[in-house]
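Every protein chain but one is kept in place in this view of the complex.
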Amino acid sequence: MQLLMNGLIAGSLAALIAGGLALVYGVLGVFNLALGQMVLVGGYATWWFHVPLGLPLSASIVLGLLMGAALSWASFELFVNPFYKHHRFLPLVTTIALSMILDAAILLLWSERPRSIPTTGGGMISIVGMQATFTQLTLIMCTLLLLCGFACLFHSTPFGRKLRAVVQNPLAAMSLGVPAPLLHRIVFIMSGVFAAAGGIFLGIDQTLSTTIAFPLTIKAYAAIIAGGKGNIWGAVLCAYLIAILEQLLVGVHWFGTFYVSAGYQSTVALLFIIVFLLWKPQGLFATSQRLA
Amino acid sequence: MKRLALLPSLAMLALAACQPSGTTIKIGLIGPLTGDAAAIGADMLSGTRLAIDRINAAGGINGKQLELIAEDGKCSGADAANAAQKLVNVDKVVAIIGGLCSGETLAAAPIAEAGKVPMISPGSSSPDVSKAGDFVFRDYPSDAGKTKAMAKYFADNKLAKVALMSENTDYAQALKVSLKKDLPAGSVVFDENVEPGTKDFRSLLTRMKSAQFDVFVPNANSDAVDAVMVQQFRQQGFTQRITGADTMDSAVVVQVAGDAAEGVTLINVPTAGEGTKFETDVKAKYGEPKSSISWVAYAFDAMNVFAQAFKAAGTDGPAVRDYLYGMQPYTGIVGTFHFDKAGDPVGISYVSKKFTGGKIITVGNITLP
Partner (left out) sequence: MQFFWHIVAMICMSIPNILGFNLIFGKGKIFHFGPIGVSTVATYGVFVPLMHGFSYPSAIAIGFVLTMIISLLFAWLALRLEPDAFGVMAIAIHLSLLAVVINWISLTRGTRGLPDIPRFFFLQTTQSFALFTFIIALLWILFLFVLHRGSFGRSLDALAEQLWYAGSLGIDRRWVTVIAFLIGGLGALITNVIYCQYVFLVHPSDLNFPVFIFFVMVVVAGKPGSVPGVLCSLILLTLLREGMRFLPIPSEFIGSLRLLLFGLILFVAVWVRRDTLFPKARSV
């Protein structure tokens, strides 16, 4: 049971990041390999507002999210927008460049020191044999709330309808008067906000350090590939699934005989990618594209 | 694009050709200034800098000023080899501080040996470094002594069963191998490696619940990861003792882990400068150590050992090497030591320390047989 709880904590983090990414992939069809760095910038910015500048936590979080939005907007204009219409694989290389630049920026601005965002409310809570701190529960709740809010936006507002139209067929949507380029921009910025939220989560629950960026990106990709490219709910679900499997892999006494070495924990996400691409390239929850 | 790239590189080569020489004594440094271990590399750099600034302020070596040339080894063999080639053959340094990661030291050693440049590593703990060559020294205790002290501490405190969680880096792995050798057979009941960069150890700790152990040894490459291990260990409701090694010896553990750090013990050299004037000086000059004050201290001592050797034996490589092998015990920040035939430090003693009320307090000496 404790393993489930652990999976839930880790999965909420992954789901936050993967959710935004899946949307980007679904709408724009581009990969963003600088995602992990965007997560870190959100987290580091929040830490910076909260600790050295001494702003209250809530204000810092809002500012951190704004930073994430600003950064992803700038990234979109500079690194994605000029390229993805030429060829949708070009951003794959430009975002590698972006990730290097952001890495350097993080090192120059905030140095290598691992940071964590201090919070109050570290008391342990026990629910049916599962232990978690109050902070962790709050984080899980916030994640679910954010994702649900997004679901409402996506499924029951005019804006969401336009978004879904662009996902299905951008050209047709444009001819019906939906401003697809504007929506592309909004979607990319939204994914940046989700990433920044993930960074804040990471900073509160664990610690931020530059080494963690690339593993985060890979895990998010595992989730969106397994979830069916571009399917947000598939990605979110698979993010939780991967996290729980990771915890089970090292936490369970397999067949009562052996344990898997914890060093292999991160390969769960990689195996997910490998298995799904081979066995079901469309992913678990893929929807077929609408044709005439 | 190509033409653009050509210009700066040509300019650099031209710059390199006309660097002044002869008026200063050049010291090289190889350490991970970028990459996963960059925090430790930064500390190593500030320790070396501090030593050089003090030596220069006091008049230098026989009237000559010291000049530091720091190179990025990125914790990788290839980059350390590039760095060492440049230091030895282009800059003609007389000594090298580094490398930090064992991979760096091992790759740089043959190049330093060929150029007859002595090296002192302030952080490589792997036993392989002992065999790396005639010109390679280290003031960082090889794991053998430290783990013997840990084993003795466990025996003295009747902590028979040990649970280990090691980060998968060369430092932590070397420590683990050495510790397992020094503990009685069968006493390590839980032994797992975690990926570097992982900050989530909860499931592993859940699995640990089924193991019967008396003491938990978090063995990470940096204090921040140590702290996260301690924090999550307590969050999972464990009450066993926690004993760490030198990376645990850091105020960061309290900052990150909070109350969970209370009562954590650790085995380390008596002082790596914590709570001394050395620490306040470092903080005044370079701010908080990026990883831990001990990395600053080892690099500081290594530089001062070289300075002493230059004063006594000049800057000729083989002469410095011979001086280091025959050096009288040297008292630095981390303790009093000299080098044995393999270039490893001898004479560094160990104490046990404990986190009490958010402070690290020395509780006792560990005398090795």
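When the chains are written out, they are named A and B in that same order, and each has its own residue count from 1.
As a working rule, contacts are C-beta pairs under 8 Å (C-beta built on N, C-alpha and C of every residue); 3 or more make two chains touch, one makes a residue touch a chain.
Since this is a predicted model, take the numbers as computed values, not measurements.
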Candidates A:4, A:57 or A:96 - the one touching the absent chain: A:96
Which residue of A:137, A:172 or A:271 touches the chain not shown here: A:271
Absent-chain interface as seen on chain B, which is shown: 1-2, 4-6, 8-9, 12-13, 15-16, 19, 29, 33-35, 38, 42, 45, 68, 70-72, 74-78, 81-83, 85-86, 88-90, 101-103, 106-107, 110, 114-115, 126, 128, 131-132, 168-170, 173-174, 193, 195
Missing-chain contacts mapped onto chain A: 31, 79, 82-83, 86-87, 89-90, 92-94, 96-101, 103-105, 107-108, 214, 218, 221-222, 225, 261, 263-264, 266-267, 270-271, 273-274, 277-278, 281
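Just so it is clear, only the chains that are shown with their structure count from here on.
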Approximate Å spacing (C-alpha centroids) for the pair chain A, chain B: 35
Footprint of chain A on chain B - complex, ascending: 34, 36, 38-39, 42, 168, 192-200, 202-204, 206-207, 210, 222, 224-225, 227-228, 235-237, 255-256, 258-259, 288, 290-291
For the chain A and chain B complex, residues of the former touching the latter: 2-3, 5-7, 9-10, 107, 111-114, 116, 118, 122, 124, 131-133, 202, 206-207, 209-212, 215, 246-253, 259, 261-263, 265-266
